[in-house]
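Note that this complex is displayed minus one protein chain, with the remaining chains in position.
Chain IDs A, B and C follow the sequence of writing; residue 1 opens each chain.
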Amino acid sequence: MTLKVGVIGTGMIGRDHIRRLTKVVSGAEVVAVADADEVAAKEVAAGLANAKVHARGEDLIADADVDAVIVCSWGPTHEQYVVAAVAAGKPVFCEKPLATTTDACRRIMDAEVAHGRRRVQVGFMRRYDAPYRALKHAIDSGAVGAPLIYYSGHRNASVPDHYTKDMAIVDTAVHDFDVTRWLLGEELSAIRVLAAKPNSHGGALQDPLLMILETESGVLVNVETSVNIRYGYDIRGEVVGEDGTAALADTGQVVLRRANGVGVGVPEDWRERFIAAYDVEFQEWINEVVAGTGLTGPSSWDGYAAQVVCDAGVKALYSGDRIEIDLGAKPALYS
Amino acid sequence: MTLKVGVIGTGMIGRDHIRRLTKVVSGAEVVAVADADEVAAKEVAAGLANAKVHARGEDLIADADVDAVIVCSWGPTHEQYVVAAVAAGKPVFCEKPLATTTDACRRIMDAEVAHGRRRVQVGFMRRYDAPYRALKHAIDSGAVGAPLIYYSGHRNASVPDHYTKDMAIVDTAVHDFDVTRWLLGEELSAIRVLAAKPNSHGGALQDPLLMILETESGVLVNVETSVNIRYGYDIRGEVVGEDGTAALADTGQVVLRRANGVGVGVPEDWRERFIAAYDVEFQEWINEVVAGTGLTGPSSWDGYAAQVVCDAGVKALYSGDRIEIDLGAKPALYS
Amino acid sequence: MTLKVGVIGTGMIGRDHIRRLTKVVSGAEVVAVADADEVAAKEVAAGLANAKVHARGEDLIADADVDAVIVCSWGPTHEQYVVAAVAAGKPVFCEKPLATTTDACRRIMDAEVAHGRRRVQVGFMRRYDAPYRALKHAIDSGAVGAPLIYYSGHRNASVPDHYTKDMAIVDTAVHDFDVTRWLLGEELSAIRVLAAKPNSHGGALQDPLLMILETESGVLVNVETSVNIRYGYDIRGEVVGEDGTAALADTGQVVLRRANGVGVGVPEDWRERFIAAYDVEFQEWINEVVAGTGLTGPSSWDGYAAQVVCDAGVKALYSGDRIEIDLGAKPALYS
Partner (left out) sequence: MTLKVGVIGTGMIGRDHIRRLTKVVSGAEVVAVADADEVAAKEVAAGLANAKVHARGEDLIADADVDAVIVCSWGPTHEQYVVAAVAAGKPVFCEKPLATTTDACRRIMDAEVAHGRRRVQVGFMRRYDAPYRALKHAIDSGAVGAPLIYYSGHRNASVPDHYTKDMAIVDTAVHDFDVTRWLLGEELSAIRVLAAKPNSHGGALQDPLLMILETESGVLVNVETSVNIRYGYDIRGEVVGEDGTAALADTGQVVLRRANGVGVGVPEDWRERFIAAYDVEFQEWINEVVAGTGLTGPSSWDGYAAQVVCDAGVKALYSGDRIEIDLGAKPALYS
C-alpha cells in the first residue's frame, strides 16, 4: 500500500522532502501540494507524476485522496494546518517548530487529546540519526551506568547575518534540548545561560553560550553553542554515567595521514551531517502510518516541551538567573 | 515510473533483496518470482502485493510485465539466466559470482557484446559502501598523491565448518580483489599467496593468508584474510600514496570509556557492516535502469576479472609461485 | 656541578622524590633529611650514599652543606619551613599545598617579596606533563584562536573512605584550577559549584560536581570532578577557541582490536598518568637552580591563588551561589 501524501509549503525544505518521498524512501507518493505562492506550488507539482495543486492548505487537508499531511510552511501557520489535519483525523508531520508559542502548542495538544489519538509528529530529526541512536542504545543498555551529566556541543562554522541573540536558543540549542530529553528519557526542570568571552568572528553576538540545565532526576546538562567556530559543523555529545562515559564518535570515514597530521574530516554543515537522518525519519513515519499501529516519533508534547524550554532559556539569557521550567501535567495520550 | 522487477531465486539472499525492493528503496515493485523450489516461490509471492510465480527463470524473463531481472539463484545457474535476460534485452542484476568459471563469464560477455549494450550488473556491494566511497574519493581527489601500495584486510570472527582452503580466495578475498580494481582504477596482473603460521581456532585451515598482488602500473597490493580472528568482522583498507596515506576509519559510532579502556565497537558480521551498502546498490541500479542512461555499476567484465584473479589466486596458493594474471583484451563495451 | 639537596619529610612522597633525585634525574644529590619521625628519617638516610639526619627541619635548612630544600612534610608545617628557607636565601621546592590557609600563603609571599628574589616553587606537576605542555603550546601558538571556553575533566575510578565533600575541591579540582590559570595565562575571577545527581558508588558524597568558573577576560571554565567513575583515572581538557578546539589526546600507546571493540587503555591512577611529569618537574627545577637564572615554575603566588580559588569553591559548594574570587594585588616579584 502506497501512502498518499499532501505537502503544505513548497519552499526549500518542502521541495527537499518531496524529493525524499519520491526518490529515496519507499511506500509514499506525493499526490497534492499547496503553497501561499501558487506559482511555486504549480512548478513543484509539474515535476511530479500525479499531483494536484490546492489553493489553500485546508483544501489539501480536506482532499479525500490525501492520506497524510506534511507541513513545511512558515512557522506561524503551523498551528492552523496541524489542528485542521487532526480534526480531519489525518496523520500530520510538522517541521520544527510545532508552533511559535507555547499557547499554540497547547492548543494543538488539546485538539489531539480531544481527538483521542496521536496524529502529530514533529520533525526533530536527530532522533533518527544513527550515531545518536547508538548513543541512546549505549545509555539504555546500561553500558556506562545511570547518566549523571550530559555534555551537548553544537558548533557551526558560521551563521548568517540575520542570526540574532535569541536564535542561539530557539533555533540552535532547541535541538540539544529535544535530543537531551529523548536520550535521558526525562524532562528538563531548570536552565541557566552563561555567555562566554565573545568570539570576534560573531560581531556583536553573544557567542559562545554555555547553558546548564537540570533534569527532573538531577542530571546536569551542559549545552555549548559555538556558532562562529570556523572549523566545521560539529555535533558532540557525551553522557557521563556512574561507571563510564559514552560519546558520539567523529563521523569522518577516512583517516588521512598527510602534512604532519593524522585525522578525519568534520562535516561542513548540517545537511552533510544529518541528511541520512531525514531519510530514516520519513521512512519510519511512512511505515508507522501505513501499519496503523501508532506513532512513536516526536509528539506534540515533545514540540511543546521544546518550546517551553526555549522560553525559559531566553528568559535565563536576558536575566542571568536560573529559570525553572514548568511543563504542567502531561496528558495521558503522550505517556 | 515504477520499475517492475522479477526475482529468480527466493532463498535467503533473494528474500532479503525482495524486502529491500519493497520496503526500503524507492521506485521498484516486485511483480514476479521464480525458484527451483516452487513452494518457496509461492510463499514469497503470497507476501507481496501483486506478484506472479513462474515455474522457470526463463519464463519470468520472458514475461512482458517484467522490466528488469534480479538473479539470486544457485551460482551454477547464473549463466543461463543472465544470458537469457541479455537476449531479451532486459537489465539483469546478478548476485556474486557472475558465473562459476571464467569460460562462463566470457560467454556472458560475448552475449552482451553481441547485444551491443550493457545490461548486466554484478553484486559487488562494497562499491556502494559509504566508507569505501570516501576512500575512493580521497584517492581520486589526489589527497595522498598517486597510490603505490594498498593494504586490504579482511577479517572474520569465524567461518562455518564447510569453509574450505580455496574459499579464503574465491569467497573471501574476491571482495578485496574487486574493490582494489575499483579503488585503483586498474587491473591486477600477478598474485602470490603466502600462508602464515596457522590460527589454531581454524583447525586444519591455512589461515591467515597474505596475498601480494601487483597492478598493471606496479602498485603492490597486500591482501590479508584472517577468518578466525574472534574479535569481530573488520574490513580494513589503507592506500599508501606518494604524499601520505588514506585508510578506512573504524565504523563504531559511540566512543565508550569504561573498564580501563576507551574505544569504539567493531561489527559482528558482514550484515552489520554492509547492510546500508546493499540499499544504496539497489537504489542506484533502479535509478539508472529507469533513467535509461546506461549502467555504471560492476559489469560483466568486473565479474569476469574477479573470476580470473581468483583462479590465479588458487593456483598461487597450491603452487607457492607468483602467478601472472592474463585477462585478455577488454571489449570496448566495458571501457 | 651537583646540587646538594635536603629533604624535609620522609613519608611516601618524600621517599619517592628521594628515589627520583638519586636514580632518575641528573645533577642532584640528597645530602640531608629530616622528619618528625627520626627513626624513619634515619632509615631513609641509611639507604643513601652520604646523607645526614637532622632532628628538625630548621637545622637542615641551616646546614651549610644544603644548597636547596624540598618540603614534603605534613601540610600544616609547610609555612614554617618555606619561610625559613626563604630567610636563609635557599631555593625551596614545596609540595602541594603551599600552605593550608590563604593567610599562611600570604605570609610566605611577604617573606619572599621582602627577600627580594623568587626562592619558592610549588609542586603543581601537571605543568610538566607532556600532553598538557602540548596543549599549552597549541593554545599559545594560536592553533585554535583565542580561548573562549575550557573544559577540564578530572575523573577517578574511586576515592578512599576518608574522602570528604570539600576534598573534591581542595584536593581534586585544585589541580584543574592551577592548570587552567597556567594554560590560559590569566586569573580566575568567579566560581559556581553545582552538584549533579549523585553517583551511587560514592555513598553520601556529592559526586560528580560541575564547577563553572570565569576568568578575568571572560573565558568560561567548566570543571567536572567525577571521583567514583570506576573506569579509570582520566584527565581531560579541551580548549574551545575562536577557530577550533584543542584537547588532551588519550594516552594509551597500543590500539587493541579484540572482543568486538577497538581502542586504547585508560590509566588506573594518577601515578601511572603523571609519573613522568614529576621527573621533568625536578629535572627542570634542578637545572634552573644550578643555572641561577631564576625560577619559572609554579610560584608562591600560584600556590596562594590556588588556595583562594579553593576557598571560594568551598563557599560556592555550600551556598549554591556564584562566589567572586578576589586575589588582591599581585606583587611585582611574580609578574
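Quick note on the criterion: a contact is a pair of C-beta atoms (placed from the backbone, for glycine too) under 8 Å apart; a residue touches a chain by one contact, two chains touch by 3 or more.
Please read all numbers here as calculations on a predicted model, not as lab measurements.
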item: Option touching the unshown chain, where A:133, A:201 or A:257 are the choices; value: A:257
item: From B:226, B:253 or B:283, residue that would touch the chain that is not displayed; value: B:226
item: From C:87, C:256 or C:327, residue that would touch the chain that is not displayed; value: C:256
item: Residues from chain A at the interface with the omitted partner, ascending; value: 230-232, 234, 250, 252, 256-266, 268
item: Residues of chain C (touch criterion as defined above) contacting the omitted chain; value: 1, 22-27, 49, 130-131, 134-135, 137-138, 143-144, 243-249, 251-259, 264, 283, 287
item: Touching residues on chain B - with respect to the absent chain; value: 145-149, 151, 194, 196-201, 208, 210, 212, 215, 217-220, 222, 224, 226, 228-231, 240-245
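In this section, only the chains that are shown with their structure count from here on.
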item: Chain A and chain B: spacing of chain centres that average the CA atoms, whole Å; value: 37
item: Distance from the mean Cα position of chain C to that of chain B, given in whole angstrom; value: 58
item: For chain A paired with chain C, centre-to-centre distance based on mean C-alpha positions, whole Å; value: 45
item: Sites on chain B at which at least two other chains make contact; value: 252, 256-259, 264
